[in-house]
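What follows is an incomplete set of chains from the complex, kept in their original frame.
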């Protein structure tokens, strides 16, 4: 039986678990140690540490304190790993905790984090997804059911002091360009809600004061939210500190490219079974700055797609220059508009694009002035025929079911 | 035998062929007419009309006149198609012209169009690709060979006057923000090199004066450069004018997501066998603004990938806000750096990313302040093992072969 090196009791508050942390800092003490070649299991909280409930009330999404996230399991020290090495992590398997066979998707209030389409969906909403073995469906979004492309939204190694400084400095410089923006441009260190694992006293205070927030992906990987980093994949991480310090969390049962809904994919508490190896000096050998990875040989196959194009012109007809973000936003809006013709609400469509194994491709990025992005909607996840035909669409949903909403107070 | 409605003689200059045009305008006369249900073949020039030669000299890429592109075959009038309809186009097959079994890829000089990585590769370079049936390889980039994901870079219907005006106005407004930028932000109508098909006299002059340039993708589709719009796919185009006016060109033997090299994919002259149907009133029925499409059931399968991450921090460590373009640029640069370890030059790596069936995914777009993009490099296109290992990379190439370069005069 494989050893579970980090255990999570969902009834215990995440900040009280000493093998959990929510900031990036080189001084966070290792939660445990392993050797190259070892395989082991880490349990994880959901990214919010249990703030979102399996109910029909979105006020928890509205009121979430984003300074507390993400609750990560680790850091795991790997004997012999040194700065400049590559830590090879194979995700042998990932699953939900047996006492928590559900997940949540939602979008934050525009005043508290927002999401990719926050200008169109400014209020907090959520959908709950039940897991049936390898499949999921939602009581808030009828007519879809699909297999999970299970993955950690967040995984990476501890930064060294130099890298940490670079992060904090460049992000503060960005914040300084518009410090009052809502939502903010970035989040600086914030001591009050920092959880530094086993650290206590002045060490804890130092980590809390300096520790980088966990939301952005960075050179070490971190919160990449790459749906294809799924169980069965193999990742090559840069190592910056002795022992590497691998942490993981923010498990997703499924997600669409972009994680456009931000809160988030289909978020869940669970466990990761992984194996580690080390490539000595691998960063220089392969010219590695950011992690690279090999995808899994075992992922859900949904090969029938309906593909939506978007270009970098906004809703007011204003022309942007090769802006892939805008192009993808337009592709998303085009897909939502299409889904409405079959009876979905806009919010349901938006949530679905954030949850299902949707692909987002950078299709054209040089044809001035318009970028072109495409959103690939898998048609086999629907329990009815979503394809266009000469007869026109049939409304399969009567609108009686919608996603819970919680307006700002 | 299927009728070839538009023929192309590669020895005849494209501007002399009356079934070819290089601007978008509602008044361009139909080159031919078909009925719904018809299938037919259109031959095409390469996008430059033959400006680039199958040789080892990149000066043709350096000196290309971008005001002349793209040379399109059409417009094809479809009887009964009216504004508001959807024109359903099935790409039954696509191929190279038998007397031109090769294609080109390259990047323009930064002073004449540039490319996605023009700051890193500012000079004109090209690679020539030979076709062997369904496969291609290049004498300028050894060690790779792959099956073509053949597709038209450009396909769409004629705009109506209102849409045309909107295009010209919004693009001019963008140009006006920085009219002297090199490369330019967008290209306004340019009469001197306009080719309006069968139009002559004042009609030709009107089209030349007003006709939108063909480089950007727009609401009608156009130059989307979507590699997955491949033979076997079915596209649903908005119709704006009576008869629809479908044009096609810019055939690619293969391309990576983004067409990052701009000049371009693996560009070729060829033919398209297509079939058309009409969905009456389809734009309103399905809420269509941009084209949607179903991908082909028959595409090359390269399922083993090595995936590179990029985040929206530039080479100087400057932090951008959720900028997918920058994140994808960084992912591309990371991949090129990796390829260098196996012996490729930077230019060869860049050209390869623009030519091979590389995927570009918008992986994370909400984790402030960093967007995350991933570049998926198929490993089976290489004739050697490109995967990372504990032993480190082997240099398979000795650097004796490189891509032709032509410095600015």
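Order of writing sets the chain letters: A and B. Residues in each chain are counted from 1.
Methods note: contacts are C-beta pairs under 8 Å (C-beta built on N, C-alpha and C of every residue); 3 or more make two chains touch, one makes a residue touch a chain.
For clarity, every value in this text was computed on a predicted model and none was experimentally measured.
Novice: Considering just this structure file, the complete complex holds how many copies of the sequence, given 2 are shown?
Specialist: 4
By definition in this document, only the chains that are shown with their structure count from here on.
Novice: When the centre of a chain is set as the mean of its C-alpha atoms, what distance in Å lies between chain A and chain B?
Specialist: Using C-alpha averages as centres, the distance is 32 Å.
Novice: In their shared complex, at which residues does chain A touch chain B?
Specialist: By the definition above, chain A touches chain B via 86, 115-116, 166, 170-171, 173-174, 183-187, 215-219, 221, 223-228, 236, 257-262, 277, 279-282, 285-295, 304-311, 313, 317-325, 328, 330-331, 334, 337-338, 340-341, 359-374, 387-390, 392-393.
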